[in-house]
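Note that one protein chain of the assembly has been removed; the remaining protein chains are unaltered in position.
For chain A:
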Amino acid sequence: MSRLGPEIHPLLTEDVVKALHGRKVWTVGDFVKVDTQQIIKIARLNFREVRAVKNYLLKKFSATPVNGFDFYKNVLKNTAIIPTGIKGVDQLLNGGLFTGNIYELCGPPASGKTHFVLTLIKNVILNMDQNVHIFDTKNDFSAVKMKQMLKNCDEDRRTKSLGKIIVNRCYTRYDLINSLYEIKNDLENNMKLRLIIVDSLPGVILNSNDHLTNNLYLNHIANIMRYIATEHHVAFLVTNLITTWTDGGFKTQQETSETITCGKYWSSVPNTRLRIEKMENSGGCKLSVLRSDTLNQKVNSCADIVPTEDGFL
């Protein structure tokens, strides 16, 4: 809560807050910035009281520095690796999806992004005792299809597994942001969740060509995602689209160029960006790492995966 109110500190009584608001000291930030002498005059508190309130506010609202070693220990203690269950991909990602990271899977249309997502969900709900949350922006998630993919399990296990998938259909960017904040609140109330999937971010972003506001909302989405990822040790997987453009006309035919949608701003958000593409001749798919903060890309940079009815292998 950044606005000053009587519930923040006992010295900030309603009268004091009213006086401060009257002089346009609205928020905690304003209070800390304004000169102490001036606040003494406005709020009719003594010097020591103002200092005490300022120190209290600074302590409560500022970010706290953490010792590097403690931070490292904390990360080691809380990070989990979620295996994708696809052998080649797990090798590529050093074991699977690391919590605290945002992964992006981008690819041309109909290249197997949603199929990859379904495979990942299937393997996680079968092998881990965790819920999976999926944001579906264009009704691509089919529960019947999921059930078919689980056809090798017995009835009991299938029902239990399907109950672990939480589907959230978001058609607008506002829906998505509100839902992410709702998840944050639930996580603070001890909900257990390790993996959140956003199937198709362009589905809520490309409906406007005002790039300025698009970036604003992408920023909001990135902020809350990063917060959830690091504070609550959750892994994110976002799918994104690659569009192919040809420059020039028929006579001046030039090479085609590829663009990853959602703009340059978004490209810096995911910690690891993966690319999926269909192989023309073999019928399989290739998954490669385009950019990564954490992976050593020189060791291995691509994996071949085979699509089957029950998911990728």
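Definition applied: a residue touches a chain if its C-beta (ideal position, glycine included) is under 8 Å from a C-beta of that chain, and two chains touch if they have at least 3 such contacts; residues count from 1.
The rule is short, and it goes like this: contacts and distances are computed from a predicted model.
Colleague: Of the options "Bromodomain associated domain-containing protein", "DNA repair protein RAD51 homolog 3", "N-acetyltransferase domain-containing protein" or "Target of rapamycin complex subunit lst8", which is the UniProt protein name for the chain that has been left out of view?
Modeller: Per the UniProt record, the undisplayed chain of the complex is "DNA repair protein RAD51 homolog 3".
Colleague: Identify the residue among A:Thr13, A:Ser208 or A:Ser282 that touches the chain left out of the display.
Modeller: The one listed residue touching the chain not shown is A:Ser208.
Colleague: One chain isn't shown here. Among A:Met146, A:Leu287 or A:Ala303, which residue touches it?
Modeller: A:Met146
Colleague: Using the document's contact rule, name the residues of chain A that touch the chain not shown here.
Modeller: 1-5, 21, 26-27, 30, 108-110, 114-115, 133, 138-147, 159, 162-172, 174-175, 177-179, 181-182, 184, 200, 202-203, 206-209, 216-217, 220, 223-224, 227, 231, 241-244, 246, 248-250, 253, 256, 261, 309
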